[in-house]
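Left out: one protein chain. Kept in place: all the others.
For clarity, chains are labelled A, B and C in written order, and residue numbers in each chain start from 1.
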Amino acid sequence: MYFETSFPVRYYETDQMGVVHHSNYIRYFEVARNAMIAEAGYPIERCEKDGVVIPVIGVECRFRLSARMGDVLTVSAAIDSVPLAKLVIRQVVKNQRGEVCAEGSVTLGFLDSSTYRPVRCPAPLVEIIEKNT
Amino acid sequence: MYFETSFPVRYYETDQMGVVHHSNYIRYFEVARNAMIAEAGYPIERCEKDGVVIPVIGVECRFRLSARMGDVLTVSAAIDSVPLAKLVIRQVVKNQRGEVCAEGSVTLGFLDSSTYRPVRCPAPLVEIIEKNT
Amino acid sequence: MYFETSFPVRYYETDQMGVVHHSNYIRYFEVARNAMIAEAGYPIERCEKDGVVIPVIGVECRFRLSARMGDVLTVSAAIDSVPLAKLVIRQVVKNQRGEVCAEGSVTLGFLDSSTYRPVRCPAPLVEIIEKNT
Partner (left out) sequence: MYFETSFPVRYYETDQMGVVHHSNYIRYFEVARNAMIAEAGYPIERCEKDGVVIPVIGVECRFRLSARMGDVLTVSAAIDSVPLAKLVIRQVVKNQRGEVCAEGSVTLGFLDSSTYRPVRCPAPLVEIIEKNT
């Protein structure tokens, strides 16, 4: 399953080095993940209403090239296999010239939103991933 | 009722102008407000567990002098009168030289956290403000 | 001069009240302002390279209705008159049903980026506003 979404850098995301602060790429990753599942018909807010929250349990990211104000970023999310207890998503941020600004992976867990105990990946999400993988 | 708290500027709060991004003063205001009521014995998370959320319904702020990385800010919150339906808080951010960086006021409402209908200021909060005003 | 831009709420912009944190509307305002002048041919990063920075010197905002995850916001920026020393922008955030979530105004100043002394609104920006007002 693969998805990408584009948006311009926001001024408040820059820091005094004159570039996008590194923490924002972690946020960009999330924007793309959430857009992917919303587009596929199962937005995160519906998942949460269904009683499952999806916390991030791990992230790793390598920063290749600074994004700057004026850049339009394309952020991708890719899922390689149907998840059971965990979901790994590969993510890349590119600028308008196709240069990689940051790339990494994010690991998500699934928790019952009332007990906060681990649960399986919700069925609607499994179906979406199966259909697209 | 008056309270102040101090903390250093954080790097991610700066922007490419080389100063603290203006939106962060609005966040600093909140830090001081929440520290004030936590210190007084009624932290916001207990208030929310008691069934009342306190949304911001208005804010105005004048930015006087840019704060920078290396500055240690002192942020104050002042309440002049016991609230009924609304609570107005005057707020100031000063740097380590006592210079005013930003000043303004924030108006809070009170909502029932399940119905989202307006309610009176919670009794424990009224008591705290009465005792300190 | 009038401009509007649309984008979905981002998950990290929500807070534990389950809605968009109020400070983010101040950031949304900025996104629309910057998109407006970029669209008109004079993006903020070029303005800064031309030696003028445009700090926010005042902001006021009334929060009408909480935006939530899943909402697609339309943020507008409107300029009523050609600026000299200051530029006032009226701004509104609406959700996908056209309901006003927040509205307010932002006042910008103009500073020489090396001396940090006040200057007039840069000529290219004056032209853009004159042409569109």
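The rule is short, and it goes like this: a contact is a pair of C-beta atoms (placed from the backbone, for glycine too) under 8 Å apart; a residue touches a chain by one contact, two chains touch by 3 or more.
Bear in mind that the values here come from a model prediction, so they are computed numbers and not experimental data.
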| item | value |
| --- | --- |
| Residues in chain A touching the chain absent from view | 16-17, 19, 22-24, 26-27, 30, 48, 53, 55-63, 66 |
| Interface with the undisplayed chain - residues on chain B | 7-8, 10-12, 27, 30-31, 34-35, 38, 43-45, 68-70 |
| Missing-partner contacts on chain C, residue numbers | 11-12, 14-19, 21, 23, 69 |
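Note that only the chains that are shown with their structure count from here on.
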| item | value |
| --- | --- |
| Inter-centroid spacing, chain C versus chain B (mean Cα positions, whole Å) | 23 |
| Inter-centroid spacing, chain B versus chain A (mean Cα positions, whole Å) | 32 |
| Per-residue overlap in chain A, given as positions that touch at least 2 other chains | 11-12, 69 |
